[in-house]
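Below is one structure; the comments refer to it alone.
Only one protein chain is missing; all other protein chains are in place.
So that you can tell them apart, the chains are marked A and B in the order they are listed, and the count of residues begins at 1 in each.
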Amino acid sequence: MTTEILLKVEKLTRRFGGLTAVSNLSFDVQKGEILGLIGPNGAGKSTTFNCVSGFYPASEGRIEFLGEDISKMNTAQVCHKGLVRTFQHDSLLTDMTVYDNILIATFSTISVKSERVRRVHETAEILNLSDHLQEIAGNLPHGLQRMVSIAIAFATRPKLLCLDEPLTGLNQTEVGGALAIFRRIRDEFKLSILLVEHNMKAVMEICDRIVVLDHGIFLAAGSPLEIKQNPAVISAYLGKRA
Amino acid sequence: MEIFGQLFLNSLQISAAYILFSLGLTLIFGVMKVVNFAHGEFFGLVLLLIAILVPWLNSPSVPLVLAYGAAGAVSILATMACGWFLYHFAFKKFQRDMVGSFVLSVGLSLLIQGLFLEFFGGVPIKLPDLIEGNLRILGGAITTQRLVLTMIALLVAVTMCWLIAATKLGKSLRAVSEDHEAAMLQGIPYRKTALYGFLIATFLAAIAGALLAPVTVISANVGSDFLIKGFIAIVIGGLGSIPGSIIGSILIAVIESVGGYYFDPSLATLAMFVITMLVLLVRPKGIMGNG
Partner (left out) sequence: MGNARSSTILYVALLSLLVLGGSLFTGTGFAASLVIWVAINILLAASFRFVQLIGELNFAIAGFAGVGAYVAGVCTTKLGLPFVVAIVSAALAATLLSLIVGYITLRTKGPYFMLISFAFTEVLRMVYTQIDYIGSNSGMLGVFPPVLLTDYYPTFVVAVVLLSLIVLYKIEQSDFGKVLVAIRNNDAIVQTVGINVHLTKVMCLAISSFVAGICGALLAHANNVISPDDFSFLLAVYTLAYIKVGGESHIAGPILGASVLTLLAQVAMGFGPFEHIFYGAAIVIAVLLMPDGLVGIIRKLLGLPPKPQAAAKH
């Protein structure tokens, strides 16, 4: 069984003035997997995310998606290649209806109006938003807003869905629901997911593999079980707590 | 060489006024995130009041210096009162709303200028010189009056910069400028800080007016011209940045003096606009603007 590499990050480095947020990071995301990117606060997860999705360019290093160099592309171009991200804050169009939020995401991939409508309804159904389509997104409770922001990204039917802390602020039940949706997305739509998350329990439960960062450098990679037992990882987290 | 001396002196004078003006503008933007298009009217109000008061006060029993002094003091206080009034009834509600506050200030500017024109009339006034005499410095000619006023203006500007850098109020102003939420979390009173910022800015514009009264031809829309140049200065320098406003002001002053000397003043203004557009293309948030 060959594992096809979807995203390949090679020696990624990103500096902000004098500060190096990420240094010499290499990892890859395989087709059909849910990869978790974790690390203590300030580890460089968001920075990595932003570079990969084209939000800003890397200072050094190379990012390859399906064999193509996407290091210099912006978020719109990257989307056309099949990589889409969500945002942690300001993650949706607050003044527009849920329907319009999802509709906007269909423009770049579908040109026929009826197809777009179908995509919106299909996406809403999977994210359990069908009953809320005509509501103004900004008025929804937090949990549903999170679902809308995922729906927006998912509506583009990417090959790699990059989720930036999607479970923040969700309660136990909502987290369970979200994880079920991630699994369904992966299995039914053959999507891969790159997940940045702080919720350790959820990460251990849903991810096939996990990459750990600390202070901007690569710390460890492996299955959830391996990571849980990795002494370097444990001390990185415990060290922060001390 | 003489030309350089002259151009240097001209630039120095012009930049002093613009620095005072743009410091205030950038301060208001930094602290309140408000683009105050009516800022020029504080400047204009002081000039107009002085233009009315000085001839009225000046008589054999009241020497010119005293007339200027009293007129200046009264005008500055009156303008500060207007500033307080405008802050409370207009700008306070539009803090951090750049579009709303800009539109409001445009309306205010139009309204106030109309009122000025109505009460002051269209005839420009030139007030008598405060200090007689000419000097030659570095090969350039400058009236003693202009030199003294320029020095005072620069002194005020330097004092203001020191105030912002070293005092507690100054630190609050800078903290709020950078991140008003973080500043509030640290216990800095936002409302009070914003008010002080606005009043300081008003004061700077007022003092610029008072210092320029003896050397400017005063008319109802004298504020507009300064306002445009002041805005260009802070846009080039970066909205909200104090060093930026100084750099921008100096740049504008140099263009104006060099352009006005070799070419036409309106061509100099044209050059300023073009340079503004160019700077913004390369650095969309100004030279020192936080990206």
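The rule is simple: a residue touches a chain if its C-beta (ideal position, glycine included) is under 8 Å from a C-beta of that chain, and two chains touch if they have at least 3 such contacts.
These numbers were taken from a predicted model, which means no experiment stands behind them.
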item: Displayed chains contacted by the hidden chain, counting the whole assembly; value: A, B
item: Sole residue of A:Phe65, A:Phe87 or A:Phe182 that reaches the chain not shown, by the stated touch rule; value: A:Phe87
item: Chain not shown: contacting residue from B:Ala175, B:Val235, B:Ala253 or B:Met288; value: B:Val235
item: Per the touch definition above, residue among A:Cys79, A:Ile206 or A:Ala236 touching the missing chain; value: A:Cys79
item: Touching residue (missing chain; options B:Leu117, B:Ile137 or B:Val217); value: B:Leu117
item: Residues belonging to chain B that touch the chain removed from view; value: 29, 35, 89-90, 93-94, 97-100, 102-104, 106-118, 122, 220, 228, 231-232, 235, 239, 266, 269-270, 273-274, 276-277, 280-281, 284-286
item: Residues belonging to chain A that touch the chain removed from view; value: 53, 55, 74-76, 79-80, 84-85, 87, 90-96, 100, 103-105, 107-109, 113, 136, 138, 152-153, 155-156
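We adopt the following convention: only the chains that are shown with their structure count from here on.
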item: For chain A paired with chain B, centre-to-centre distance based on mean C-alpha positions, whole Å; value: 49
